[in-house]
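One protein chain omitted, others in place.
To keep things simple, chains are lettered A and B as they appear, and every chain counts its residues starting from 1.
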Amino acid sequence: MTLLSVRNLRAYYQTEAYGISRTVQAVDGISFDLFPNEIYGVAGESSCGKTTLIKVISGNIKHPLKVLEGSVIYNFNGYQVDMLQISEDELRRNVRWKQISYVMQGSMSVLNPVRKVIKTFEDIVRTHEGITDKKKFLEQTRAHINRLGLPTDVLNAYPHQLSGGMRQRVAIALATVFQPALIIADEPTTALDVVVQRGVLHMIKDIQAMSKNTVLLVTHDMAVHANVTDRMMIMYAGRIAEEAPTESIFNAPLHPYTQHLINSLPMIGEKTTRTSLGGSPPNLANPPGGCRFHPRCPHVMDECRTVVPDLVTVKERHRVACHLFKEDSV
Amino acid sequence: MIFLSYDSPYDPSKSFVVPWDLPPSWEHPFGTTSRGQDLFWWLTFAVRNSLYVGVVTAIISRVISILVGLTAGYRGGWIDRVLMAISDTFVVLPLLPILILLSFLLRESMNLLNLAIILGLFGWSFDARLIRSQVLSLRERSFTRTAVYSGTNSFWITIHEHLPFVLPIVFATTLNNLLWSMGMEVTLSVLGLSDLSTPTLGTALFWANQHGALVAGVWWWITAPALVTAVLFLGLYLLFTSINEYIDPRTRLRLIGG
Partner (left out) sequence: MSTSEKLLDVQHVTVKFHIGGLLGGTFLTAVNDVSFSLESNKPEIFTLAGESGSGKTTLSRVLLRDLEPTAGRVLFEGRDVSTIRKRSEFIEFMKKVQPVFQNPFETFSPLRRVEAYLFDTANNFKMASNDRDAARVVDDALRNVGLSLDEVRQRYPHELSGGQIQRVSVARALISQPRLILADEPVSMVDASLRMEIVNLFRKLRDEKGVSVLYITHDLATAYYISDRIAIMLRGYIVEMGPVEDVLERPAHPYTQLLKESVPEPAPQKRETWARHIELGATEVKEYGRIGCKFAGRCPKVMDICREADPPNVQVGQQMVKCYLYSERGEKAAAEAQP
């Protein structure tokens, strides 16, 4: 059974101002599935379209972002949702927070800076389920906070009184009050230091282990993926370069981009020179033809310059989009 | 209309050059006044003079507010405190009574230019505060520090780094200021406190009132200036919103693809 199935998704930013129109091909033909009870990672360099992909699959499609083609279908235990057709009203009533919740980099945007944390919980619960018994609500919230290993006195604090890491964990607690089927976390720890990052990621892992739901974790930090995710995709310039179980990505990467990414990671105890990728990141307003990685690829062939490689399954649960690999050649 | 004024067949300071109290007609599009003036041509001068007051006031107050705002914001410390104290004083001063008082004192020399200068001297304080608060936040951003460690002195930091962010605010408030000063002029004129021999939108209304235009059934004498004022204000508003959109760094950034 799949929780989410995305097929051939194409979403562009189309802006027009004073006669100059620009199209940014941020998501360009992406297909993948998410299953219940897994932590799925999305990695890729800055501005390769990770956040854009998240926006589309969480139903946050606003001008100038436009979906040109493809489908995004959820199956929440039999409750089917077509994200590209659903009405804003139903999305708000039945899907957001309850089935899908979203944790962002800056948690301040969820927490109201002038209200105590508990009030924000109250607002969210009231708008989605209504509160009939205030005492019961308080009890449940405390229990929820406790279960996640946070001290209950954070509920009576104002957001600015909490440290950055605590705030981020409160935001996660808030995102999980309704036990959603899918938790989407976009760079949840990028601004935090390693110790706090560790605490926050532990919490995400614990929640997942407890409620057996699905976590979609987006970050460019490969080391985080190595420690947290079960399966992951490597995005490059709006497309999937490779998708596999995390172990395979790290131990047997196939795509030249992935290989480079893995080899360039510094490690304590190893001082050998790591090279960085030559060339510059692709411009999504005017991407290179064929395989978008070809201008920086060490194995570039003629074919790569003109033909877009298909994402082919080369091993069980291992897909790669590169002309070096053909479905039957492995 | 302003340009038309240079081509006017009649001298606005003279009266009784045309038959009086004529309703609008082809020959006299807005009619004529009880003082024997062609209202259309007379108003061309009025608009020109009113705009003149507005523009001079706006320029003077803009210059002062930019200087004060940028300096106070970037320098901080006691300079900031002194400048802001002065600016606050101007904000709380009851403007109208002071203007009335000044008009009495300056009765003789209260020409348009002086009026504009006085208005300009009173109109800067609020915007200076706005600019200062903007600069205060700009000062904390890294690029200001980059400029400092590029060896740039504070004068050029203000001009190169901060002014471009402040200009849109200045333009946005120019309109308010322009309308405000023209409104002020109308108020003073209607009260008969300005140089009444110069045609402006305000003096137009003053004279119309003096002659009991409405009571006498010369409705066009009141309606025409009011209409012209409305059209003028609306036109200015549209002009400024579009200029502003063009100049605002956010639009510009979006345009160049930021």
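Quick note on the criterion: contacts are C-beta pairs under 8 Å (C-beta built on N, C-alpha and C of every residue); 3 or more make two chains touch, one makes a residue touch a chain.
All of these numbers come straight from a predicted model, not from anything done at the bench.
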> Which of A:Gln85, A:Thr127 or A:Ser163 touches the chain that is not shown?
Replying inline: A:Ser163
> Out of A:Met1, A:Val114 or A:Ile268, which is the one that touches the chain we can't see?
Replying inline: A:Ile268
> Looking at A:Leu155, A:Met222, A:Ala241 or A:Cys297, which makes contact with the chain not pictured?
Replying inline: A:Met222
> Quick one: which of B:Asp38, B:Glu161 or B:Glu185 touches the chain that's been left out?
Replying inline: B:Glu161
> At which residues does chain B meet the chain that is not included here?
Replying inline: 141-143, 145-147, 149-153, 156, 160-161, 164-165, 249, 252-253, 256-258
>> If the hidden chain were put back, which residues of chain A would touch it?
In response: 45-47, 161-166, 192-199, 202, 205, 220-224, 226-227, 246-247, 250-251, 260-262, 264-271, 273-277, 280-281
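Methods note: only the chains that are shown with their structure count from here on.
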> Centre to centre, by mean C-alpha position, how many angstrom separate chain A and chain B?
Replying inline: 53
